[in-house]
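For reference, the structure is listed below as structure tokens.
Left out: one protein chain. Kept in place: all the others.
By letter and in written order, the chains are A, B, C, D and E; residue numbering begins at 1 in each of them.
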Amino acid sequence: MRIRVINPNTTPSMTALIGAAARAVAGPGVTIEAVSPEHGPVSIEGHYDEAMSCLGLLEEVRKGEAQGVDAYVIACFGDPGLDAARELARGPVIGVAEAAMRSACYLATGFSVVTTLARTVVIAEHLVDKYGLRRHCRRVRASDVAVLELEDPASDAYRTILAECRRAIDEDASGAIVLGCAGMADLCERLSGELGVPVVDGVATATATAEALLRARLFTSKRGDYARPLPKAYRGWLAPFAPNKD
Amino acid sequence: MRIRVINPNTTPSMTALIGAAARAVAGPGVTIEAVSPEHGPVSIEGHYDEAMSCLGLLEEVRKGEAQGVDAYVIACFGDPGLDAARELARGPVIGVAEAAMRSACYLATGFSVVTTLARTVVIAEHLVDKYGLRRHCRRVRASDVAVLELEDPASDAYRTILAECRRAIDEDASGAIVLGCAGMADLCERLSGELGVPVVDGVATATATAEALLRARLFTSKRGDYARPLPKAYRGWLAPFAPNKD
Amino acid sequence: MRIRVINPNTTPSMTALIGAAARAVAGPGVTIEAVSPEHGPVSIEGHYDEAMSCLGLLEEVRKGEAQGVDAYVIACFGDPGLDAARELARGPVIGVAEAAMRSACYLATGFSVVTTLARTVVIAEHLVDKYGLRRHCRRVRASDVAVLELEDPASDAYRTILAECRRAIDEDASGAIVLGCAGMADLCERLSGELGVPVVDGVATATATAEALLRARLFTSKRGDYARPLPKAYRGWLAPFAPNKD
Amino acid sequence: MRIRVINPNTTPSMTALIGAAARAVAGPGVTIEAVSPEHGPVSIEGHYDEAMSCLGLLEEVRKGEAQGVDAYVIACFGDPGLDAARELARGPVIGVAEAAMRSACYLATGFSVVTTLARTVVIAEHLVDKYGLRRHCRRVRASDVAVLELEDPASDAYRTILAECRRAIDEDASGAIVLGCAGMADLCERLSGELGVPVVDGVATATATAEALLRARLFTSKRGDYARPLPKAYRGWLAPFAPNKD
Amino acid sequence: MRIRVINPNTTPSMTALIGAAARAVAGPGVTIEAVSPEHGPVSIEGHYDEAMSCLGLLEEVRKGEAQGVDAYVIACFGDPGLDAARELARGPVIGVAEAAMRSACYLATGFSVVTTLARTVVIAEHLVDKYGLRRHCRRVRASDVAVLELEDPASDAYRTILAECRRAIDEDASGAIVLGCAGMADLCERLSGELGVPVVDGVATATATAEALLRARLFTSKRGDYARPLPKAYRGWLAPFAPNKD
Partner (left out) sequence: MRIRVINPNTTPSMTALIGAAARAVAGPGVTIEAVSPEHGPVSIEGHYDEAMSCLGLLEEVRKGEAQGVDAYVIACFGDPGLDAARELARGPVIGVAEAAMRSACYLATGFSVVTTLARTVVIAEHLVDKYGLRRHCRRVRASDVAVLELEDPASDAYRTILAECRRAIDEDASGAIVLGCAGMADLCERLSGELGVPVVDGVATATATAEALLRARLFTSKRGDYARPLPKAYRGWLAPFAPNKD
């Protein structure tokens, strides 16, 4: 099985970190391809960044389809381009936010999301609603850590996030924590050890979910809004991205 | 007041039609600028088309901000790029789906959406949920007319849509019809005359709503997820689209 | 266009204030008629006051229909008699609560309502649910200012409301404020200036929305529960209010 | 215990029918006072009729409070004036729609409402939402029988309603029927016998619920929006209805 | 009328307390049979205790059916086995949580539940959702009193619960309190006296509701999921519990 894990931002060190997190959960016989687009934002922290990341991200899916990739993970907590990617792919496409939040539902009757900047809280809340998890997600919390700070060993990022997780457990009465940024993947085990509750990372759960769906021989439905894009012309320098006949 | 009405697809005849619909409702002293991107899909009929249209659409907003535009209308029923555009703009940004559906709420306690292809039904249903209108929207219906067929005088598009509207009134017990495609703007009055119920077009209501919000001196909040994009680098050929410091 | 703005309470100074707020947003060619019933409560601060205000309010709509009024605004934040008024009217009837809250949805992904007395909080929450805005309205807050205190220049009303708005922005993470009383219409601009976020007044937005719907040639549907009242006898001294055949 | 059952319309034969239905379920020691206002509509079939019935209905509650009535039933399926009446009363005030629908929840996991005219369907749906019963109420159905036809022995009302109930059981997969008009109270037992499922009449269940709450020594909360109306002036010929200090 | 009140735990003193609370509200001619199973947990404080209590509880319903019991109350706030019991019974089966929460809806527009241990909060929240009362129940609160402590006169249970109720009224803006444990039945009147708001006990309201439904000649629907269990074999020592043909 080939699972392509796409980091939609263009920061290679984060792609490496995400790839490692995916490989740590993949079963025997699963190949993880961690990639990121050449073109696009160095980090994704809002609607505009998300919209602008779609081009590069979808190109990775298009190439993957030509290359025989079996499933995809979109490794950014906003799940950018998820529906569009599902139109392109035959196999499953899993967003890390959806996977982390649905996985948390099996482990506790209430969870909190701990994310980076305050402005991403509303974006995560949109996803909570889209996925029908308003009842399960007791609160989305910002830790006020910027995405790229997560990589800086000199920063207080870990301790700040730990403190926010503790507040989530105490104040929200949540039984599990969902980490609201793919760049937190490597903090997961340490946090879980200190907190004593499941701490759910999207990269790990999305990768494991993609593998699970492949094992069960499931694929993206082509009935409904995930059908292949209709062939048509695209104008200007977007012409090469136009959907073709199969 | 300058209101820029953006047709996110690249078919100029549709831009003209949309511009005319907007001008028909604009009050004295309002300038309507109907534009469409140079680059992008000739029609928008799915998630992939939507994602790929954002680049061109957002560029029109960026330019508009530099040029002193007061408000924007996004004239495609999927409201593509709406949240990202609101990050860029100081003034109101109105999607035609949101405007049409919220306007219908003032006129009848239940409405049906009549859209083009079956695959866009699910996309419209997502918006119904996002806007909190599950209770008001009794059903989203496809008429199985393709977007560009709407422009073909030889097609049966009008009669097909009329028949679907009648079914909506009878079977869904709806008191109003929302037209689910910006390209239907010119059918609105004729349909309303034949059906005897309000038929709500998104281009007209979005334009009138933008003007209404400007008259009330309202603007897009910069607290929360509509704050200006954070300045950062974009890599590769997306570098020119990177958000700058103000 | 003639828009009748009905203050359902019988305090003339408040009618004047409301009329001024409506005129400030009306476009060229729009006539604002600010009226209030001769009979009824001097202020509306509960379900009983609301119920008793309907008679006078609906009479203003009946008279308006005979006089060729094009649209109506009901200028009390509880939107009393709104559905009944829509049965009577051909044109749009807009409640200030509905207009303010739906307008706020275009400007921020979350808003708070700041209302007068604590007992009206639950009434506003009912409307939030009725209009499907549970997800958009993050909280309804009381400022503990009585309706008629708003008119008293010696009162601390402005400062008390400003403080409550600040708490809404900080504690509810709301990006916009909806003013929960038609009598606050004149505080709107000053509050917005100090707070730096959109402050939405119902009188302004309802008037602008009525004008917007008229520009788009929309009207109240007579299919469904807004159909004209069935002709029938009313007994006793309510006999003159009986619905007639058209 | 004195329970006042208020028929908010002014048709005495319907008051008699409602009184009989209430007496049939009242326990030993309960006095049923079936009353209707002198002033108001002969039947209630829409929002306007409802709004205009409140004056007379609320007057019966005010008088009841002075006379030591223990609880009230509002015997019209739209539950008009319910919240206002709760402000006036010390003891429980029960609407027949609320009582019938909540009672049905104990008997089957899904019920259908069978009401009179199509236009009242939306009104009943509003109540379903207000009472949180969207999941329990599988459908509201109109039988197209007018309220006053129910009293006409020559009409086909019974058979028409029976047929609609059968459709509800078959098509909606409902396990119980809620009768959507207080004037159907006397059809209840015969329908239940023929259909073999519980048929829930609001007058019977509201009366029994009022008695149940009194037995449990429960009363209307005066904290929140059911607090007594604030004392204030009412102008014009509504002056006598102004709330006084206790 | 014979109403069997089943305490699903095996602590006889609690059965006696519950029986007394039921008898205090029963009307003339109603016989209350307070029973508890011989086999099962001494208290019910979690999902496992609930599941294990069902056997004994359902046996009491089976015996009751053979003995001509008219209705049942399940006197544990988790409403364990409620749906299964309704399959067995002809007459109404009322859970104390459902009855208390639905009764509170008639008395205040918002209520809080005050329960025992923190772990039961989530269980009560499940019921709030199942019964559609998310909007009416403003919060579920734990008092951190264990079930069997309620019986210990030396404990601070009463004062602890009173303090939690006060917080509910102040912080949740609730107008009524629902007691979240059948073992609190005897605290109800004293709490209500001190707090000045309705305090709703499930045993009293479930008993009164069962009587009310019997007075209205209502019964459990045998259409849908409350139909009699299908006759079939049960293996091993559960064989005697197999459903028989009627």
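The criterion applied here is as follows: a residue touches a chain if its C-beta (ideal position, glycine included) is under 8 Å from a C-beta of that chain, and two chains touch if they have at least 3 such contacts.
All figures in this text were calculated on a predicted structure; none of them were measured in a lab.
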Neighbouring displayed chains - absent chain, whole complex: A, B, D, E
Selected from A:Ile123, A:Leu213 or A:Leu238 as touching the chain missing from the view: A:Leu213
Listed residues A:Ile3, A:Ala34, A:Leu88 or A:Ala108, member touching the removed chain: A:Ala108
Touching the absent chain when the full complex is considered, from E:Gly19, E:Gly56, E:Gly95 or E:Gly110: E:Gly56
Residues belonging to chain D that touch the chain removed from view: 109-110, 135, 173
Positions on chain B contacted by the hidden chain, ascending: 118, 121-122, 125-126, 129
Positions on chain A where the hidden chain makes contact: 25-29, 83, 92-94, 98, 102-103, 105-110, 131-136, 169, 173-176, 189, 192, 196-198, 200-201, 204-205, 208-209, 211-213, 215-226
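Basically, only the chains that are shown with their structure count from here on.
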Shared chain contacts [chain A and chain B, defined touch]: C
Chain with minimal offset from the mean of all protein Cα atoms: C
Matching chain pair for A-B (criterion: over half of the contact pairs shared, by residue number), options C-D, D-E or A-E: C-D
Where chain B and chain E are represented by their mean Cα positions, the distance between them in whole Å: 52
Multi-chain contact sites of chain E, meaning residues that touch two or more partners: 109-110, 135, 173
Set of all touching chain pairs, with the criterion as stated earlier: A-B, A-C, A-E, B-C, B-D, C-D, C-E, D-E
